[in-house]
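In what follows, a single structure is set out as structure tokens and then discussed.
One chain of protein is taken out of this complex; the other chains stay put.
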Amino acid sequence: MWRDLVDLLFQAYEQFSLLPLFIEIALAFIVIAILATIIAYGAIMYKRYKSYVHEKRVAFIGPVIEEMITEQVLLNENLGRDIPTEEIEFDQAALNDKVYKKPFVRQILIETLVQYRKNFRGEVGDLLRKLYIDMDLQKDSFNKLKSLRWEKKIKAVVELTQMDITISDVTILPLTNSTNPSLRAAARNAYVQLSKNEPFKFFDIATEPLLPWDQLELFKIITTTKDIAIPNFSRWVSYSTNKSIVSFCLKLIAHYDQQSAIPAVMELLNNKDHYFRADAIACLGKLSADAAEEKMVKIYNHQPLNCQIEILKAMGSIASGRHLEFLKSEFLYSSNFDIRMNAARAIIRHNTQNSRMLVEELMEMTYEENQLIIKHCLNPLIKY
Amino acid sequence: MGVLYHFFTGGTFWDTIGGFYQSTVFIYGTSLLMAYALLAIMSLTSIQRYMKKNSTTDINIIVESPLAPGISVVAPAYNEGVTIISNVRSLLTFNYPKFEVIIVNDGSTDDTLEKLIDEFELVHVEYAFRERLNCEPIKRIFKSTNRAYEKLVVVDKVNGKSKADASNAGINISSYEYFLCTDVDCILDKDTLIRLIKPFMDEETTKVKEVGKPCEECGYVHIEEDYRRVIASGATLRMVNSCDVDEGLMIRVRPPRRLLPRFQEMEYIRAYMLGKMGWDLINAVPNVSGGLGMFDKEIAVKAGGYDSKSFGEDMDMITRMCAFMKDNKRKYAVKYVPLTLCWTEGPTTLKVFGRQRSRWGRGLAQIMSIHRKIILNPRYGRLGLIVFPYAFLYELLAPVVEFTGVLFYIYLIVTGQINWPFAIILIVFVYTYSVMITTLALLWDQLTFKYYKTWGETIGLCLMAFLEPFIYHPLIMFFAIKGYFNFVTGRKHVWGNMQRQGFGMQPTKKKAAAATS
Partner (left out) sequence: MSNILVIEDDDIMLKAIRNILRKDGHEVLTAKDGKEAFERLDNDEYDVVITDLMMPYANGLEVVSRLRSNPTKRHVGVIVCSSVGNEETITEAFRLGADDYLKKPIMAGELMIRIRKLLANRSSGAKLVTKKK
């Protein structure tokens, strides 16, 4: 029988080899396509089965975990009694339940704890962290950190930072130089949040640009981490050669209202990059840097449009009242719509006796479109 | 093909033509199928890359950040009175900190505007704006007196007979640097804005270099940006037809029960998961769909916005934006996200479906002819050497080649010259191959997110792949050719409004029924 089959196949091959080439190709592809389709169906089924099992597990274990956290943390009797968190003890029996030995349960537990930490700080937050440590979950996270897969490493780094667990510099610093940008960013964020010595060290050494999304994450970490010592960011504005770092520092300066940085930021008004200059002008505006107004008016005429608009905006928030005439002439005589709009808004934002009189005066002397601009800017319902 | 040789003993001319045609078509077909296989591999890579990268990021971080860029959501509405309130409400609940919703009432003849005014306590405001893009005159602009709706702007304009015109009006009014284009009757995911703005914010490498000497006028050295600026991003669309929707909110996703929209769902998944995602890998995305796309306003405006005369205004605008970047020697990227963020009503009747597809066909032909200078022009980089040649060869020409192929086969059958075994083998080849490609696309889709709850729904959709070549595919081919015919003959289009009405009517009825039940 075996021989018959071999014979048959051999005959089939002989027949096959006699066919024209394109038919041979077509036949080969028919076989490939059928196989691939069958495999694809198998993969779809397998994928769905796996996610089905996972969902079942989560559906079962989720409420158990939630109840445990509720009992042990949220409704802990010792909360709100001025007992230091370290001294609050959990019910060991509940923590040692054999359910919490299974790896997937532990992973879900970690994720749930992270979720809770995003919603609670203060005493409850600290207690959540203690639960994480008492259940030895940081070991799971550190194990993941040793994984070869970068996405697992990121997961570990994120868990540890969320739980405020110190990662040694030896472990984290190499990761900040990883070739993978996502891992690099995660490690950098962890370093800023957890490093006790110099959280902002990487500002000095980073050569890669800081992408807007990275800035978002860093901004959050810097502004929400409790014990971080906020340095004077003007240092990097003056000395860093990495433009994305400088522009990020400008945002931080504005956020922390670091008035002492004004001279350093004003230096940037001479920078050649006009996008960069616009950032600096915006920062001065947010700082309400009275001292910079004179210079901005002086350089105004040599600026490209985006910088001119930023200058007008900045003058609106500085609102010294010294340059109303300048704003007035920009409003009346500029041919550019956006300039007129921003000049009008800057005048209105002064909100002084003088500026209000000026607005009335302008309303009477100017033509219809400009009147519309003023009405637009005065309307409290319109924001921009 | 030996039969052929024997038959044509008398005329060498026909012999050559027939042979030439056959080998050309064979090469064409094989290369097309190879391109599909390549796309499948590229899209898998690009989907996995996206999933890996985003499985570890907490996207909600942007919600609490003061650094989040502002986004203007532009949604034209034409006679949507029945559903307008719940749909606008759902647009106002995006998970995003800084956005505005601009509803453009495109001269509706029903009570769309009145309903909006009543529900959202709107008043007419004197609004100053610059008309940067062409559009029909704007009559009035409304804002809400209730601060809870301060994100809402309603624009009332003269009907411009096209979505492009209405979108342009919305862009003129918009105040943020990015805009999202959609339709008021689309159901959007609440994370749409985050998902679509993210590609703009994490595109690798931003380096800036200086060029030349200080400019004489301004005294500064001008700079050249040496990074890829993301100019647009898009995501997958699906059919809303059989989904459970409650007041503009997606409750449960289902593949459409009726055959025609069901085919469309399959086709959409294939086009996005296999096509767009594959092109995304090599930064050659040809188009961001009109149903859902986010754009960099500065570039879109400089490129001229939407063209109200275009039949494929979405691809037309993307093409002009890309060409603008290339003309100015700047690097750009168009990104795609492998997640379904938008559910739209697919036509359920052959008539409306045919009109839509003919329009698409006509749009493609129009774009190819308007932008013909781009095809194979090395100055336009990937746009000229990959995107356009591919679109021309395998999208524009495919229906024509197929159509003539079918005619040729019929001719062979009628004149009795056909080699049946070979013909059948070839047909089976094409058939199994197309089933494979579609099944792969559906598999890739399963890798991202489990949209369908049950096995039955998933397999039910997969099985459509077996029917497609017999039922759906011939339809698409026919309507595309009809569109080309309209393009060539330049037949007056009367469907500007009719078409939108056709779309509008169905969801209206359906959602109204759903709302009352």
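Order as written gives the chain letters A and B; numbering starts at 1 within each chain.
Here, a contact is a pair of C-beta atoms (placed from the backbone, for glycine too) under 8 Å apart; a residue touches a chain by one contact, two chains touch by 3 or more.
Being a predicted model, the structure only gives us computed values, none of them experimental.
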*What are the shown chains that the left-out chain touches?*
A, B
*Kindly state which of the options B:41, B:123, B:148 or B:350 is in contact with the chain not pictured.*
B:148
_Touching the hidden chain in the complete assembly: which of A:119, A:197, A:241 or A:353 does that?_
A:119
*Out of B:42, B:77 or B:92, which is the one that touches the chain we can't see?*
B:92
*List the subunit B residues touching the unshown chain?*
60, 63-66, 68, 89-90, 92-98, 146-150, 190, 247, 249
*Kindly note down the residues of subunit A that lie in touch with the hidden chain.*
66, 70, 74-75, 79-80, 112, 115-125
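Just so it is clear, only the chains that are shown with their structure count from here on.
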*Between subunit A and subunit B, what is the separation of their C-alpha centroids in Å?*
28
*asked:* Can you tell me which positions in subunit B touch subunit A when the two form their complex?
replied: 1, 26, 30, 33, 52-53, 55-58, 61-62, 64-69, 123, 125-128, 130, 143-145, 150, 175-176, 198, 200-208, 210, 214, 218-221, 223, 422, 425-426, 428-429, 432-433, 435-436, 439-440, 442-443, 446-447, 450, 455, 458-459, 462
*Using the touch rule from the top, collect the residues of subunit A that touch subunit B in their complex.*
20, 22-23, 25-27, 29-30, 32-34, 36-37, 40-41, 43-45, 47-48, 51, 150-151, 154-155, 158, 181-182, 186, 208-209, 211-217, 219-220, 243-244, 251, 255, 272-275, 302-304, 337-338, 341, 369, 372-373, 375-377, 379, 381-384
